[in-house]
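Beneath this line is the structure, given in structure tokens, with notes to follow.
Shown here is a partial selection of chains from the complex, left in place.
Chain nomenclature is as follows: A, B and C, assigned in order of appearance, with residue numbering initiated at 1 for each chain independently.
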Amino acid sequence: MKLLLIMASNPYSADFNTLVKFARAGLKRNDKVSIFFMANGTYCLLHDDVKKLAEEGAKIYYCAHNANQRKIEPQPWAESSSMYGLSKLISENEKVISLS
Amino acid sequence: MAKKKAVSLIKSNPFSWKAFEALRQAVGMAMDHKVYVIFIKDGVFALTDWKPEMIGVPSSDKSIEALGMLNATIIAEKESLSERGIIKLKEFPVEIQIKTKDEICQILKSAEVVLTW
Amino acid sequence: MVDTVFLIKKPADFPILDIIGDNDVLILIQDGILRQPSTDNWYACKEDVIARGIKIQESKLLDYEEILNLIEKSNKVVVW
């Protein structure tokens, strides 16, 4: 299925473990996995596990406003987006899991 | 692309950044989707006359106004309001509907996407 | 047919029970596994249970792929 994970929690939270495990299980099941990072979730862009998920095939998006605000450098494997971009992702995906 | 019936369910109190981010997200979604923003539990404090800037949180007034312009439906749960002794909501340039738990359940059941905060 | 999959993240934070219909399923994840509901239609995230050293009967435990299988068959997911 097309699975969208929305992540608003920081990388040292229980949500982060849940996110990584769901994303990996989805990739294993051949789901098309997208992850949208927003709010404190944008801190996850600095975590190696997220880079690994990108390399394993997950599509990574983030709210550029939230990342700039937190002075997080853009990463080449993550696509700069916005809340409007999130709206498009919600259209395209079949299931949405929101972690906040 | 498909327009979906989407619910943003705000349970947490607004006195940190959570509700602010939730409302920003709801505004983005309301551009494409039929959005219901539902405040329950301590989330209903978001609709009272509080002073976010005093504690370093930006105001959500503009987001709430934008939700109105984008035809989103804003709802506060009746039970949550009365449990907290909240009699009067802040005046917004947008209608805030007050609905019972049962009515909110029906909206949740029929929603295609639910984002909880 | 599963209607809504509720992912319950915190103990004792079950959705208002009227929300849960006969076709809904509760899945306890994270610290949600520390308390089990009194209804029947629930499961728990296997890894989150084992990691926390809590005993829950094997038949209630689902791994992440099994949870996604359930989610795929459902109408939507609500994280509570």
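Keep this in mind: a residue touches a chain if its C-beta (ideal position, glycine included) is under 8 Å from a C-beta of that chain, and two chains touch if they have at least 3 such contacts.
Everything numeric in this text was worked out from a predicted model, so none of it was measured.
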Composition by chain label (entire complex, not just displayed copies): A x2, B x2, C x2
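Here, only the chains that are shown with their structure count from here on.
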Centroid distance [mean C-alpha coordinates] between chain B and chain A, Å: 24
Junction residues of chain A, two or more chains touched: 96, 98, 100
Contacts with 2+ other chains: residues of chain B: 113-114, 116
Complex interface listing, chain B residues touching chain C: 9, 101-102, 105, 108-109, 111-114, 116
Residues of chain C defined as touching chain A within the complex: 7, 9, 29-31, 47, 63-65, 67-69, 71-72, 74, 76-77, 79
Footprint of chain A on chain B - complex, ascending: 1-4, 6, 17-18, 21-22, 24-25, 27-33, 113-117
